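Just one protein chain is left out here, and the rest sit where they should.
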């Protein structure tokens, strides 16, 4: 790397952002390829949510799968693909929260940070 | 291959066996690695069953995950591993059924054929 | 099940067929979703072949990924999908071999038995 500034200690906010990225990347690659249909989609949403909430630093997770994107193959079902995901996660490290999302954007299953939030700690008063 | 007999047309029974193998192999590698706990295990069992039953030639599928094998890591959860699976599937092609299973055997997640069954068709009478 | 004939002991040929199904189902669901491009496809083919050949009862495995099916997303790469696979496997149990394949058929990534082969054992002479 070229000269510049190096930071070796990340903030809670940065760690919350990092954890949100980890969880969205993990969720995507764990579940892509699962056989799915409009009838079974709810069970997959529930299973993903219950799996993700187990992981450290996760405060909230909601997963919705796009039923309209579930085109049936010759045997009448689909496979879970990246563009079917509409997921939102909230991670927390210390007093810092990160809200991030996975959703289709320009034909790509985009993951992005929605907002960060830092709660005033008692010691700030 | 050495000289011998070659069969190019498989029977319904053989196809039912082949399909049972496909589904067990698929199930295993789709879901291994999923974060899981004793509390979330039921949601994973349901999601797997609802995913497998969508696939062609599947008549029945039951999945039980071994809660006792779910040792907690430092963050209090486990990952779904091969030895946690106790699954049984019935596939059907024509009048032939195959019942097969995935379960631990000597420390290995073994898949095996339990039995095949052929129903007498009307034309046999 | 209705009345009929039940077989509890499968033949070597049937076990070879079962094992071929397991390996094709496993391969598919392990690797679907992997980021891939025309430049990296060969490394994925090699890694899959070297992984599958480790498994019991596998004699031969060849995997070819369809470069033409690798449509670039907005970031210039693709994800490995079922229809990109052209794989052929030979399994062996005892003196029985099964050759099976995974390849696109009518827009579905179809797995099928190509042929079975039984070698005359010494005791047959």
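Just so it is clear, A, B and C label the chains in written order, and each chain counts residues from 1 on its own.
The rule is simple: contacts are C-beta pairs under 8 Å (C-beta built on N, C-alpha and C of every residue); 3 or more make two chains touch, one makes a residue touch a chain.
Just so it is clear, the model here is predicted, and its values are computed rather than measured.
Trainee: Determine and list the chain B residues touching the chain excluded from the picture.
Mentor: Touching the missing chain: residues 28-29, 32-33, 73-75, 79, 81-82, 106-108.
Trainee: Write the list of chain A residues that the hidden chain touches.
Mentor: 1-8, 10, 13-15, 17-30, 95, 97, 100, 111-120
Trainee: In terms of residues, what is the contact footprint of the unshown chain on chain C?
Mentor: Chain C touches the chain not shown through residues 30, 33-37, 39-40, 43-44, 46-47, 50-52, 54-56, 75-77.
Rule of thumb we're sticking to: only the chains that are shown with their structure count from here on.
Trainee: So, what's the distance in Å between the C-alpha centres of chain C and chain B?
Mentor: Computed from C-alpha means, the inter-chain centre distance equals 16 Å.
Trainee: How many angstrom lie between the centres of chain A and chain C, each centre taken as the mean Cα position?
Mentor: Centre-to-centre distance between chain A and chain C: 32 Å.
Trainee: Using the touch definition from the top, which residues of chain C touch two or more other chains?
Mentor: Counting only residues that touch two or more other chains, chain C contributes 28-29.
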